[in-house]
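In what follows, a single structure is set out as structure tokens and then discussed.
Every protein chain of the complex appears in place save one, which is left out.
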Amino acid sequence: MEKEKTEKFIGTRHKVRSHQTQNEALVFEKSSPGKRAYRLAQLDVPAVDPAALLGDAVRSQSGELPELSEIEIIRHFTRLSTWNYAIDLGMYPLGSCTMKYNPRVNELVARIEGLAEAHPYRPDFLAQGQLDVIDLLQECLLEITGMDAITLQPAAGAHGEFTGILLTRAWHESQGNPRRAVLIPDSAHGTNPATAAICGYAVENLKSNSNGGIDLEALTRQVDEQTAALMLTNPSTIGVFENQIHKIADILHAKGALLYMDGANMNALCGKTRPGDFGVDVMHLNLHKTFSTPHGGGGPGCGPVACKAFLEPFLPIPVLVKDANGEKSWNYDRPHSVGRVRAFFGNFGMFVRALAYILANGPDGLRQTTEDAVLNANYIRAKLQDLYDLPYNTPSMHEVVFSDRRQMKNGVRTGDIAKRLIDYGFHPYTVSFPLIVPGALMIEPTESESREELDLFVDAMRQIAREVEENPQVVLDAPHSTRVSRLDETTAARKPILRWRKP
Amino acid sequence: MEKEKTEKFIGTRHKVRSHQTQNEALVFEKSSPGKRAYRLAQLDVPAVDPAALLGDAVRSQSGELPELSEIEIIRHFTRLSTWNYAIDLGMYPLGSCTMKYNPRVNELVARIEGLAEAHPYRPDFLAQGQLDVIDLLQECLLEITGMDAITLQPAAGAHGEFTGILLTRAWHESQGNPRRAVLIPDSAHGTNPATAAICGYAVENLKSNSNGGIDLEALTRQVDEQTAALMLTNPSTIGVFENQIHKIADILHAKGALLYMDGANMNALCGKTRPGDFGVDVMHLNLHKTFSTPHGGGGPGCGPVACKAFLEPFLPIPVLVKDANGEKSWNYDRPHSVGRVRAFFGNFGMFVRALAYILANGPDGLRQTTEDAVLNANYIRAKLQDLYDLPYNTPSMHEVVFSDRRQMKNGVRTGDIAKRLIDYGFHPYTVSFPLIVPGALMIEPTESESREELDLFVDAMRQIAREVEENPQVVLDAPHSTRVSRLDETTAARKPILRWRKP
Amino acid sequence: MRYLPKSDAERAAMLRDIGAASIDDLFSIIPEEYRLTRDLAIPRQMGESEIVEWFRNSAAKYTIRHTSFLGAGAYRHYRPVVIDSLVQRGEFLTSYTPYQAEISQGTLQAIFEFQTMICELTGMDIANASMYDGSTGAAEAVMMAVRITNRHHAVIASTVHPEYREVLATYTKHQSLPTTTIGYDNTTGRIDLRALDEAVTGETAAVLIQSPNFFGIIEDIPAVADIAHKKGALLIVSIAEAISLGIVRPPFEADIVSMEAQSFGVALSYGGPYCGVIAAKEKYVRQMPGRLVGQTADRNGYRGFVLTLSTREQHIRRERATSNICTNQALVALMATIFLTIYGKEGIRELAEHNLAKSAYTAQALTAVPGARLRFQGAPRFHEFVLHTDEEPAAWHRRLRAEKIVGGLELNRWYPELENDTLWCTTEIVPREKIDIAAKQLAALPVEA
Partner (left out) sequence: MRYLPKSDAERAAMLRDIGAASIDDLFSIIPEEYRLTRDLAIPRQMGESEIVEWFRNSAAKYTIRHTSFLGAGAYRHYRPVVIDSLVQRGEFLTSYTPYQAEISQGTLQAIFEFQTMICELTGMDIANASMYDGSTGAAEAVMMAVRITNRHHAVIASTVHPEYREVLATYTKHQSLPTTTIGYDNTTGRIDLRALDEAVTGETAAVLIQSPNFFGIIEDIPAVADIAHKKGALLIVSIAEAISLGIVRPPFEADIVSMEAQSFGVALSYGGPYCGVIAAKEKYVRQMPGRLVGQTADRNGYRGFVLTLSTREQHIRRERATSNICTNQALVALMATIFLTIYGKEGIRELAEHNLAKSAYTAQALTAVPGARLRFQGAPRFHEFVLHTDEEPAAWHRRLRAEKIVGGLELNRWYPELENDTLWCTTEIVPREKIDIAAKQLAALPVEA
């Protein structure tokens, strides 16, 4: 095993060594007038005089876009890319984000000309190929979730939440009263309350019980005729399966409220259990988590919403329909629809990738994937629980959440441990979320990590624990091995510089 | 400008900073039985029993190929790639190698299904598209070189030399005497003498004159009826245009000998002058140098051979021919041909890339490219000649060759300066070639470098010169900023370990 | 399963380390009755070659390279090759939102460059890191205006993309935010200024227009701005065809610009993923939805970039956040950034000019056809126009399709009054020869007369 000794390390970094990366200025700073990276095809129609055609509307002064040659552009973005960590480089255990392998075949099929170059307004009879993709993906997702109807239109998870709560609201309105409030556990992701608010609902906070789960008594007390729905993440954000879920559904349904499930953690359930079977009325999925579409540095995503039959009439327009001889088309005539949540049909390119992933797995593959995801999380838990505080010792599913309680004694917080992990060659876990765990270390390995990579992660976490005891300063000053370290976020926010300006 | 201070540096490294790179074991060390990265399509014919079909010829024990999953493979090769320097990362001034930009559109067109999936034995009438590519590339290369006939069959420069000298030999044989020797200047690349030997010729060394060029008197003395040809690199390997070239041709032709030109340095001539016009009888080109096909870590290349009409009958088979109505086909009926130099038609994928490059440039682009290549080399020469010894001060074309004479005084050789350049973020120049320059620094920037990149290079070279004066040890110990440093080549050669073996 | 880096032996060993008898132990918390004991009824596991084949076949259905004159919010422009070569680098493709700045500088600097380019193009001071698309961007822009002005009424031009307006309606419905829609001038196709003047009141938070509008016509932005501003309302300009900014005067008078950046090197991909973005005047930065990247320095004084002003966002502010957006369109924004770097200051103008020329030629060719004329006159257009034909579109569409040409989009689907009116878009990739064929077919006699 290779070793590296430096005063900065008590132990051994097995995973990374320092090397060099190229510097690179802003693209604007590399510009000089007259350089070109483009050449248009010869114009085969008469040239026109823009000023004559546009009059006052003509642009008199061009924007300050950079002027570079092609090789400089290749180098610019290649150099920038080398400053990033990525799944392709190593484990990326961001809790709740499901950073799994993004298969390359997905990228290939999404770029097949007939799919990539299809205009959204091409007539349906020319779009049968696209509609086949949408239809099969919908079928698969319905079978996986156990729900009755689905829309692929939402562009991301939060957008799916928005759509799902709109369905809820539309249904309540159809029952005569939109109701006032949405119940949200204190363990929920920030998008849940933000979504409820946009949908015109008051947010009622639901305190988690000692296991980080739903307190049935509290719930029973809080649910009433003004409760529109409960937004529940299952498994919860501490990675625990809500095994009272059916009772929860009953309590809600008894008062005419609905159960919304945030499906961000479906990676713990695929092929093992189905939300539709345990009482969920409406839910969203994140194709960019559970179904392997790449995160791309922050997006794009796709957040399909699946629901029970009674909510189907309210789905966004348009809805895919099939006629007798299998010809597919879009139906816009949906009087009860909540309307559109975005233009066109959604992030089709992500549909293609997610379907390719499902076909590559099949039923056995999806089940094995879920099992491996849960296996990995429990393996990490078993290997670290002697050194890191486990606030809730309920069994973990796909992720495990520790707290920095012990390290705090030496003045080291979860954020510091996270930065130190970088020195050991890993992307940090999710820091200080969920809020119900003070100083949380939220670790989701996903199924994509080999035992070797997990052991290296465990080794790093254990070495850091030791450093916290023997030399906390080295942790507090981390990272020590990166191009930049501890950027000044305060100044960034106090005096925002949000764009380059020509000197 | 960002700065980095470390005891290892007297000055400032403007181009690179240290960061981290992932470690990665041998792919065999990551293997474990049962892991899979493949899945075959369902077999749609009856399965067979190999043992029954093959008898003794069946393989009883599989080779020890690694067993990994797909994500591990992506990570393995992605991690490895981050240990490489490349044109895409920065200037790569390897003299004689013409490390220019490799356009991405070349890679795209070479992968268009109809081109990439064409079988070499598809009938000619189905291969008209492929033959169009070959025909147009041949036309362009003939116009660029000013020669009369061409073959694209050779797989690289050395292979082209082999082919070209075979043409020479075949012609001499047709004149009744293959002749005995090939003249090769002491400044020539190693492939030149090696090639002459394979072709059954004795190699006669031609001493360069004080300008590193051909000594006409010496040449006149050496050429006789046993001289088959002179292999001349023009511009020479010290980057100097042989302006006596026509006299040289005359001297050779007077004795019935031929002038072979090593076209590795055509990047200095394209669009400015044509070998066919200044007396060359036969020459090769390196599409992987002058015409931008990628070096790919050592290959593949392509070494077309162009010749004058009198050598045409001897070209390798097959030769492309066109009938009256433009239908193209391969002609194998060539009684005087030297025969085949490889199977099929050559590195077709490289033909596609080179043609794409020529079309992207056009006549004006190729000329400008040559001018910029020469401009860059002369710029470096002007900026460094006060600190580095210039053994020949004849005007430089596309490359400039310094020597380490001055730095030697402090015990620093060209190889050490090369290693030190790595610390400054550059790939070294070509070390200790050509042989006529003791301790050569052979620098070829190509046209692909911006003034900014050239200035950074000049700055690095000047800082190193200063370090040689003030702290030679830091140069002798370089590189200091890489994952590995100064590998033990002696042991590697004394006890060769050329493969991994299962422990 | 070929994506899973484990052998069964390793799984067994790990279970032993955990102290579990079998994998089922780890799922025992799931109530018996809800455990799935059968295989999911989805297609069997396929080999990679079978997957590629499946998609090739569906892609091949009826898609033998048509030439299309469709635009209407989704535009086909040539996509330079280097875009895909670069965005497919794993370091960009497989990284998450750049929360950990030390190992995300590549993504962060690229977003900072994107924000700058959007500002330079739109004439605004600031821009965010992206929104889902042009339609949700427009909706978020209106909600942003409401937060800024504390007024609760919006005025919208009927010439804003119909689907954008539908999305806006969905968003505003539950925020007690009534909206008034303003029609267009029948001759120019621009927003009806008189009607607008009457509709805008002291209660109006914002006026939302699109330029070039849905008919391809460039609105008189200064005039609209005057009407909005004199009542203290904000002007929001939606831009669906970003390439227009190469040659069309930016909406300097706008307070907020919501743009769809799909035209900047993003594939049509049957409607998504695209790239919305909001730009605005500096003073509105704290009401901006979505992520923002800012420049700063690290502890050694090196320049670096970070996500900033995140107190606006849901993960901090929760129900009081400026928006619920989390995942955005980062990789698509990177495509746009690379596209704009390739074309640059001169190229974007030249490209826009080619589009202008192609569309002008198409308008000329089609209006030369007897019974065909421009629906709107007298106001400048970019690369789309509305054509009126005496013959009903269904008839000539059939003739065009026989030539593998998809003609203009029928507008009566959204504008019942626009019978036999179709929207034609011609970008730089449509060859003249196809335009001529389209004109010929349009002029040809109906198949069944």
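Each chain carries a letter (A, B and C) given by its place in the written order, and its residues are counted from 1.
Here, a contact is a pair of C-beta atoms (placed from the backbone, for glycine too) under 8 Å apart; a residue touches a chain by one contact, two chains touch by 3 or more.
Just so we're clear, the structure is a prediction, and the values are computed from it rather than from any experiment.
Participant: For the chain left out of this view, which of B:185, B:263 or B:294 touches it?
Facilitator: Considering the complete complex, B:294 is the one touching the chain left out.
Participant: Taking the entire complex into account, which one of A:78, A:273, A:337 or A:450 touches the absent chain?
Facilitator: Touching the chain that is not displayed is residue A:78.
Participant: What is the set of subunit A residues that contact the non-displayed chain in the whole complex?
Facilitator: Residues 2, 17, 32-42, 67-72, 74, 78, 104-105, 107-108 of subunit A touch the chain absent from view.
Participant: So that we can see where the missing chain sits, which residues of subunit C does it touch?
Facilitator: So the residues of subunit C touching the missing chain come out as 48-49, 52, 78, 80-81, 85, 88-89, 429.
We adopt the following convention: only the chains that are shown with their structure count from here on.
Participant: Return the chain whose centre of C-alpha atoms lies at maximal distance from the corresponding centre of subunit C.
Facilitator: Of all chains, B has its centre farthest from that of subunit C.
Participant: Report, in whole Å, the distance between the mean C-alpha point of subunit A and the mean C-alpha point of subunit C.
Facilitator: For subunit A versus subunit C, the centre distance works out to 21 Å.
Participant: Which integer distance in Å separates the CA centroid of subunit A from that of subunit B?
Facilitator: The separation of the two C-alpha centroids amounts to 46 Å.
Participant: Using CA atom averages as chain centres, what separation in Å is found between subunit B and subunit C?
Facilitator: 46
Participant: Can you list the subunit C residues in contact with two or more other chains?
Facilitator: Expected reply: 1-6, 10, 45-46, 48, 50, 82, 85, 90, 302.
Participant: Could you tell me which residues belong to subunit B and also touch two or more other chains?
Facilitator: Answer for subunit B, listing residues that touch two or more other chains: 2, 17, 39, 69-72, 74, 78, 104.
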